[in-house]
Every structure is written in C-alpha cells, then in structure tokens.
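FYI, not all chains are in this one, though none of them got moved.
In this document, chain identifiers A and B correspond to the written order of the chains, with residue numbering beginning at 1 in each.
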C-alpha cells in the first residue's frame, strides 16, 4: 500500500479516519471496521517506522478500533427479536459525524476569511481629537487581564520570594518559642499557638518544629475528636535528653 | 449631493475604529436616524462616484472598507506583514466554538478528538472567556467575540450558515459515494 499523503496534514485520529472514509468512498454509517482498522494500523506503523512521535490520541483510537472489531467478531447472544442490538460502531460513527460537521464548517470559515481579507478597513488619523491616550489603545478581554498579571509575576525577580522565606524564621527558633510556652504550661492547644503566628510560612515552620519535637519525644500530641483541636503535651521524662540534643 | 447628515455620518464612519452602530450615530447626532437607509444612500454615492470604498454591514454596525478590486495594490503596501491566515486546527476549533458556544475546552477536545489550543484564538481576539460552567471544577466557558464577526464579515451570529445546511451538503456527498461495494465486507 503506498501513501502519497503528507504526514503532517491530519488534525487527529478522527481526521485520519475521515481521510480513509473519503478516499475509499466508504459509507460513514456502515464502516467496514476490519478494513479501516487495518488501514489505520498500517498508517501508524509507517509513522513509527519513520521514527515519528505519535500523539497519544492516535494510540487511543487504535485501541478503540480494535475493541470494536473484536466486539463485532464475537457471536451475538440470542436476544428478543423485538430488541435492537446495539451496533458496536455506533459511538465511533457519532463521533465521526459530529466531527465532520465542524470540519465542513471550518472549510466554510476559511472561505469567509479569504473573502473578508480582500477588504481593508479605512483608517483615519485622529490626532486633532483629544482624548485620554492612556485609556484608548487596545481592546481588553478577561483573558488579557489574567495574562497581564501572570506575565508580571513571571517578570518579577524570583529571589524576592526566597529572601522572605529564609528570613528570620527557622525550625529551631520556633521550637524555642514553643519551649518558652511550655515553661509556664504543661499542655498547650495548637490553636493558641497558631493564633500568635503572623503568616502561612510561620505556621508551616512551627508545624515542622512540632513534628521535630514529637520525633525527639520532647512533646506528644493528642486530639479528642476528628478535626478537633490538637493538644501539645510536654513529656517530662525525656527533658534532659532533648536539652542535650539541642 | 450629500446632505449635512450624510456628511456627518460619513465623518463618523471614517474615524470609527470599530463598526459604527445605529445607537452610536443617534447619540452623536442627538437625534434618531435611519442608519440603514442613509448607509444605502452613502453606498450609492460611493458607487456612482467610483470611490474605492464602501460601507460594509458587519458586527451589528457599519464599517468603511476598501473595495475588493484594490486589494492587489493594498496588499503590496502591506507586503511585509500580509494577512496571516488561521491554521486548519484554529479554524476547526473556532467553528466548534462558534456553533456550540458557550463551550468548555474539554467539550471542544471531545469533538475534535485531540487537545485544542485556544491561546492564538484568544490573542487574535476571535474568542473570549464567557464565564464558567456550573458543576465540578467550574471550567471556563468560551464564545466568539464581536471581532470574530468582523473578521469573517458577518453581521451577527445568526448569519452563520446553519449546521443543518452543512449536514445536507455532507449527505449529498455520502450519496455520491458507492455504498454497495462495502455490503459484503468480511468484517461484517
């Protein structure tokens, strides 16, 4: 089988299938599934042999085709003659018909584009009129707003963020704050600890400090109900070890 | 000869950066006018004088455009930029958006069978975000913009050829194909 087809012309698996359907004058509502599967797989083989990367959608379609083929080969169970047997091709046919509709429509858009491209809008200079030039330049849409913001974030020097993160807060320091709190109380609610923290980073670091202290058996944590407040309790016995570690 | 009203409307047409609507003309003139009638007269005048322009009814308004026959010269003026045409996949995506709007990216992909790129259509101002779909994930909904109408020379979305008409074209093509050949295919 020879293919005089440009490799890059197919928009996707549906486009490729429609190419076979048109080329071989196949009735889209009665696709010879075995034949078309073979054509499709041969095409994919050619792509592979040319060391071309196949988009996942093409592989997916291959498996759909093979599934339909198998379903059609299976002997159908006897059913009530009144009942219609669902054709395994139905879903594929619906997809192809729907896609073909818009593919035809896009050909029409192409014609319309070509026609309209022959007209050029008349442009008059307008500098005799005074208006606010800062507010009269470009059409703005919602996505422009998002893109503008995203680009600004992108262009900001990244180091700024890191400076703030590594700045004046670390696990040891937060652990020390907790130890100070434990010097007057044996048990502390986590919510009361979180209450004095200024931002998310402090909460995260403090939480890490708590985990460290639990790991070194300096404190224990407990909870009475699910999603309830967490209690931090100082473990007296291990105190000497911890001080030695610190 | 041209009346004062004709001249004022012509001046507005010349200076407008987007299609001039009847509402805008009424506002500027501070009295209601029959824009369609006046534009018909202005177009008649342009034609009679052999001027290289016409007022096109587009995107719910009128825009002054050069006549088709001057395109070869004007194109030379723009030789370096030229009119960049939309790619095949952009046109496919756009036609799905046009007929099924408002639509999510997932729905577009499902019809095309591949993932679609919306950025260039958004950048060219042909489609825009129309809101979010209710339900899980609340995905963004896309639709066509008013520039879309201008770009394709349409007055409104109702001027889009009905998909039914397209289906009819397709059916004719199918009937043209030879169906009998495949009746006895080994697959069945």
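Basically, contacts are C-beta pairs under 8 Å (C-beta built on N, C-alpha and C of every residue); 3 or more make two chains touch, one makes a residue touch a chain.
From a predicted model like this one, the values you see are computed outputs, not experimental measurements.
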Number of copies of each distinct protein chain, complete complex: A x1, B x2
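One rule holds in what follows: only the chains that are shown with their structure count from here on.
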Separation of mean Cα positions, chain B and chain A [Å, integer]: 31
Chain A residues touching chain B - in the complex, by the definition given at the top: 11-15, 25-30, 32-35, 55, 57, 61, 69, 72, 95, 98-110, 112-122, 124, 126, 129, 139, 141-143
Touching residues (chain side chain B, partner chain A) in the complex: 13-15, 53, 56, 63-68, 71, 74, 83, 85-86, 88-89, 91-92, 94-96, 98-99, 111-115, 122, 125, 128-129, 145, 147, 151-154, 161, 163, 166-167, 169-170, 174, 177-179, 181-182, 185-188
